[in-house]
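The complex appears here minus one protein chain, its other protein chains still in place.
Moving on to chain A:
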Amino acid sequence: MVLWGAVVLAAAGSVFLYQRQPARQIETVEAFQPEFALTDADGNIRQSEEFRGRYQLVFFGFTNCPDVCPTTLSEVAQVMDDLGPDAAKVQPVFISIDPERDRQMGLDEFTAAFHPSIIGLAGDDVATRAAADSFKIFFEREEDPAAPDGYSMSHSPALYLIGPHGDWLRQYTYGTPASEILADLKSRL
């Protein structure tokens, strides 16, 4: 469900122009339930409903991103290690916003390198855009001749917490230390 903004498919068919939503406003929106149906590395469609009963830590990114993405995934990995037995109550999910290239490069080996519990998802363009809309997050392809394959991706770098009933609970802004995420999670589990 598109709650805000307008999607304009550019003539080239590959560039999306999208209205930007400041993160501060996202913090104050009313409760909603983000939904996704995206393909995992084995080709199976994974849907948000399947994770009911557990908390989800959801992060959007792309595997060609050497600075922002490893930082957040490392924090998620640290949180999962530190949760100990409670880790079974939390499912980390990495959603690719550069799905075609990430599928080619190997999504599983990327997420597994950080933590075996992380599920990597890379759907088609329509399903990816729908998932991002549902989380009310932004991503955009930016043409850049100097970047690998001639483009880079800009995206919302925050980590999103979804509750056991599927409700969006909060975001941890980029750079939130693993210890803070852990303390917040433990207070909820």
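The rule is simple: contacts are C-beta pairs under 8 Å (C-beta built on N, C-alpha and C of every residue); 3 or more make two chains touch, one makes a residue touch a chain; residues count from 1.
Assume contacts and distances are computed from a predicted model.
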_Out of "Acyl-CoA/acyl-ACP dehydrogenase", "ABC transporter permease", "Copper chaperone PCu(A)C" or "Probable chemoreceptor glutamine deamidase CheD", which one is the UniProt protein name for the chain not included here?_
"Copper chaperone PCu(A)C"
*Identified contact with the non-displayed chain, of A:Gly43, A:Pro85 or A:Pro148*: A:Pro148
*Of the residues listed, A:Thr63, A:Ser117 or A:Ser134, which one is in contact with the missing chain?*
A:Thr63
*By the contact definition given up top, give the residues of chain A that touch the hidden chain.*
20-24, 26, 63-68, 70-71, 74-75, 77-78, 105-106, 109-110, 113-114, 138, 140, 142, 144, 146-148, 152, 154-158, 174-175
